[in-house]
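Data block below; observations after.
Here the complex is missing a single protein chain, while all its other protein chains stay put.
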Amino acid sequence: MTVARLVLSGIRKAYPGVLANDDVALTIGQGEIHALLGENGAGKSTLVKIIYGVLAPDAGEIAWEGRTVTIDSPHAARALGIGMVFQHFSLFDALSVLENVALGLDAKLDRKTLAERIIEVSEAYGLPLDPHREVHELSVGERQRIEIVRCLLQSPRLLIMDEPTSVLTPQEVDRLFLTLRQLAAEGVSILYISHKLHEIEALCDAATIMRGGRVVAHCDPRTETARSMAELMVGSSFAAPEKPEKRLKRAPRFSVNALDLPTAEVFGTALREISFDVQVGEIFGIAGVAGNGQSELLAALSGERPTASESVVIDGQKIGRLGPRARRLHGLAYIPEERNGHGAVPDLTLADNALLSAYDRRGLLASGVVRHGRASAFAAEIIDRFGVRATGPAARASSLSGGNLQKFVVGREILQAPNVLIAAQPTWGVDAGAAAAIHQALIDLAGHGVAVLVVSQDLDELMALTDRMAVLNGGRLSRPLVTADATVEQIGLLMGGLHDLPDEVPHGDGQPEATHAQA
Amino acid sequence: MDPLTALLVTVITAATPLLFAAVGELVVERSGVLNLGVEGMMLAGAVTGFAVTLTTGSGTIGIIAAAFAGAAMALVFGFLTLTLLANQVATGLALTIFGVGLSALVGSGFVGTPLPRLPRLDLPGLTDLPVVGPLLFGHDVLVYLAVVLTLAVAWFLARSRAGMILRAVGENHEAAHGLGYPVIRIRYFAVLFGGLTAGLGGAFLSLAYTPMWIEQMTAGRGWIALALVVFAAWRPLRVLVGAYLFGGVTILQLHAQGMGLFAVPSQVLSMLPYLATIVVLVVISAGPWKGRLQAPACLGRPFHPTH
Partner (left out) sequence: MLRLEPRAAISHRMRWLTPLFAVALTVLTGAMLFAAMGYDPIQSLRAFFVDPLTSRYGLAELGVKATPLILIATGLAVGFRAGVWNIGAEGQLTLGALAGGSVALLFWNQEGWWILPLMGIAAVVGGMAWAAIPAFLKSRFDVNEILVSLMLTYVGLLLLSALIYGPLKSPEGFGFPESRMFSESAMLPNILEGTRLHLGAAVTALVVVVVWFLMTRTLFGFQVTVIGQAPAAARFAGFSQKAMIWTSLLLGGGLAGLAGLFEVAGPIGQIVPTISPGYGFTAIIVAFLGRLHPFGIVLAGLLVALSYLGGENAQITVGMPQAVTGVFQGMLLFFLLAADVLVRYRLRFGSPATSPKAVRS
């Protein structure tokens, strides 16, 4: 029996008001791919930062290959042989690939040697990279390769991957898994953090499940079902959203016609010829890897960046040139991806945050003067109707948990009785209970005839929620697919930029004529 | 010395204080910190350099003292913005207001006292060469120091590992912290360097440019230096070019005033450097370079290492 690579015991870490890790134990064997599974806020990130020396635990013991150690900095972690690929890449956009790698290495190599080593390692593991390009020119997948190559150059014996697939296409995920299996076969241990159950089933040898800062189970993912692991993760059995059978009417409520938009940011994506319709009562999904024009599309649809008049149409009204306030008066509601600072202002009260988008549609103004009483009452109504856990309308938005604030934002938009609702990543970073509530609210809203557009990177979410979906890639939108007939593989190919799908794409009943098929 | 050479020599002197201040601020901004207190730090340097030189009789000690005075002011800024996370814009403004007041207070006894100009480096033979001689040789030591410092900064940022780390901190402080680099400490060093050079720029004004102390003698040069950094798109060698261009504008308007070239009041000509700064800012912000105008991504954003 070989000695385990890493053994954690009794790890504890408290923040003011939160016990992020409580008596956590974890054992990773040599060459083992070990899953760390849990919801957002379960304490996974805290634990990983402790292992990588970013955070110091309040109590507990870390043993590395049988020896008790103190890891008080990332340098110390790397010196032991621990490498980490962060979820939000720790990359520097304006620097070259070479410089980015050099910054993560403790050994000081000269530029030429380092460039050669990068090419060597990237070829050995199927991770092609040009050391001299600047990071901002690279795709998300390529950026992740920098992080991985940076780790591999130090010949790590434990590689930590924090939610590595959230930004990848399904094909890129397969590719990554090949690399990880190759590493494991060479004896490298891998700590794989995720909440995606089917990935863990496919990849991992062992799993540790966390909930509320504690370890709730150790299991073998190859013998568990996704459902049993999900229930361990969430702590109770949960119901999939109820989606009533329905027939779509052929009545477009929200149309986007040949929308072109040049990029506003230096490294942004321009939109080209985007066209689609959302029908009365339909939930339409837009999938795609981040950075393919989502933020530009959302800005154009919400009115934050006005466009040509006829490119956005609600119920026959051309609203493309209008700003968000005027579009709202036409019945458009919008739930931005980012709650903090976009959909809500953290330092303001919930009453003020209710005012933020509802000032016109809920009559919260009297000739320019704010009716604070009504704003408060509206906030109270949202809190009540959407089960937002908050002390009341005077609570600051920053005092709410992510899920509760998201419910508040969703409720604020829905209670304005929109005709069209655009939701970006509506359940991103939200606990399972809140996610289910939000999904149900969107489905109910569509049931009342509202056209709902969901832009999300979470394929599972789109598969569960939408009637039809299309994929955004490089600023172009694919032709829509009927969700019930689409496969993950098809969507994955579209996400990877292959727009010429074979002709046997199934056409479901009630699907309107596919608009424009874009090459 | 023919008139044109003489003119170019004065351009070099007019550019030197700008170069000192701008190259320091460039390093500060590259590390992700916006210090608007350059004017205040220059004034602290100017008055300290003058007072110390006058009392000790040594220009060298005066220059060193000026650099330390600038750095001391920068330390106050650093403590407020880096340790206490105060708003960088407001703190920079406070530093300037404080510097104006403090230098006036310290300098109130020195107004009108003359001081011998800093010695020039006379290299027999070389200085006497036509045109090239007076242009390249025979300046005081600070003129060379400014140029050498700028070249050194250019090398440091582009080639050295420490320079790469400094750029990384200015580009993405979270990531730099995640990789284990001491963001705050690195920024302290950058801010102190910026104070040091601003102090030197001030000392040049009160010891070499017009060897005397006058209240608010920097006359907005600290602010022009800030504009120069933008103009240079955060690149040291372009700061060098920019400083000399601005030195040129300053000297040209002075000569135009002296010769009565234009039938306008002298004050209108004195406006030129300030108006030129605005024009340059507009051109650089609106021109075809706009896309490449890459400020360090973390510029002005406070960093607090949390979880």
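In order of appearance the chains are A and B, and numbering begins at 1 in each one.
Everything that follows uses one rule, which is that contacts are C-beta pairs under 8 Å (C-beta built on N, C-alpha and C of every residue); 3 or more make two chains touch, one makes a residue touch a chain.
Computed from a prediction, not measured in an experiment: that's the story for all the values here.
Considering the whole complex, the residue from A:Thr70, A:Ser155 or A:Thr487 that touches the absent chain is A:Thr70. Although one chain is not drawn, the whole complex shows that of A:Pro128, A:Gly323, A:Gly363 or A:Gly447 it is A:Gly323 that touches it. Residue B:Trp223 is the one among B:Tyr188, B:Trp223 or B:Phe246 that touches the chain missing from this view.
Interface with the hidden chain, as seen from subunit B, comprises residues 36, 76, 79-80, 83-87, 89-91, 93-95, 97-102, 104-105, 108, 215, 219-220, 223-224, 226-227, 230, 265, 267-268, 270-271, 274-275, 277-278, 281-282, 285-286, 304, 306. Against the chain not displayed here, subunit A makes contact via residues 13-14, 16-17, 55-62, 68-72, 302-304, 323-326, 328, 334, 336, 338, 341-348, 352, 355-357, 359, 365, 368-370, 396, 398-399.
Basically, only the chains that are shown with their structure count from here on.
The distance from the centre of subunit A to the centre of subunit B, each centre being the mean of the chain's C-alpha atoms, comes to 45 Å.
Residue ranges on subunit B touching subunit A, taken from their complex, read 161, 164-165, 167-168, 171-172, 174-176, 178-181, 291, 294, 296-297, 307. Those residues of subunit A that touch subunit B in the complex are listed here as 15, 20, 45-46, 49, 53-55, 73-75, 78, 86, 88-95, 99, 102-104, 108, 266.
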